[in-house]
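What follows is a short report on a single structure.
Removed from the display is one protein chain of the complex; every other protein chain stays in position.
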Amino acid sequence: MIYSLLVLSCPTSGNCTQTAAAFAQCVIARGHSIHRVFFLDAGTYTGAAAAVFPQDEADRIKPWLELAQQHAVELILCISSALKRGMLDQSEARRYEKQASTVHPAFTISGLGQLVDACANSDRLITFGG
Amino acid sequence: MTVILHTLNTSPGSAGFTDCLRVIAAGDALLLMGDGVYGAIADTAAGATLQASGAEIYVLTADTAAAGVSNLIKGANHVDMDGFVALTERFPRQQAWY
Partner (left out) sequence: MGAVDKKSVLVVVRRSPYGSSLARASLDVALAAAAFEQPLRLLFMGDGVLQLLAKQESEAIGVKNIGRLLTSLPLYDIERVYVDAAAATRYGIDLSNAPVTTQALDGPGIHQLMTDCDHVLGF
């Protein structure tokens, strides 16, 4: 089956984004495919390139980078949620004349149409919030 | 028949818990994760309400262990991530309460 994920949770509050990443790995391990992971609202903080985690805490971005590298999973940050949270890729940083991009290059900034497309093209749409 | 997989990620005192309980029915499954796992503690009003819903009740093992409630839970099936994905294979749609 084809899965897509909608991630709304803030990566530094609770463990829901880590659950979502582990879920995605397991979906693939069970022979399904991930069409897309769409990060919306506080979920867009997941793509923070410069987040530093203490040694005794899990790195919240690493499992997503593994999904992107190992399985070419598409990671999309909602543009309206991302920009107002200071999450900018290089082209958005240039467009808004900000000093630096803040989003890891494994993530792509795009519009809500990508979520609608994921709904249309997936057998399962699993939401992770809270 | 499998109808809706509900995932509940918030404690029994929350609006998410109350709203979930108003909708859930026999034929559904409920997976408790994050703070949701406190809902399945034995001999509590929340636990009794979940049992009375007629739905299949599951708890996510890693989250029950973190919360310290693994041995306090009654009437729920313990599932790991593999079991979570298996639930999403069985149930065609999911509603997330949080």
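To keep things simple, chains are lettered A and B as they appear, and every chain counts its residues starting from 1.
What we mean here is this: a residue touches a chain if its C-beta (ideal position, glycine included) is under 8 Å from a C-beta of that chain, and two chains touch if they have at least 3 such contacts.
This is a predicted model, so every value here is computed, not measured.
Q: Quickly run down the residues of chain A that touch the omitted chain.
A: Residues of chain A in contact with the hidden chain: 6, 8, 40-42, 78, 80-81, 111-113, 115-117, 119-122, 125, 127, 129.
Q: Spell out, residue by residue, where the missing chain touches chain B.
A: Residue positions of chain B that touch the missing chain: 3-4, 15-16, 18-19, 22-25, 28, 92-98.
Keep this in mind: only the chains that are shown with their structure count from here on.
Q: Along chain B, where are the residues that touch chain A in the complex?
A: 7, 9-10, 16, 33-35, 60, 62-63, 66, 81-82, 84-86, 88-89, 92, 94-96, 98
Q: Show which residues of chain A lie in contact with chain B when the two form their complex.
A: Touch residues, chain A against chain B: 1, 3, 9, 14-16, 19, 22-23, 25-27, 29-30, 32, 124-130.
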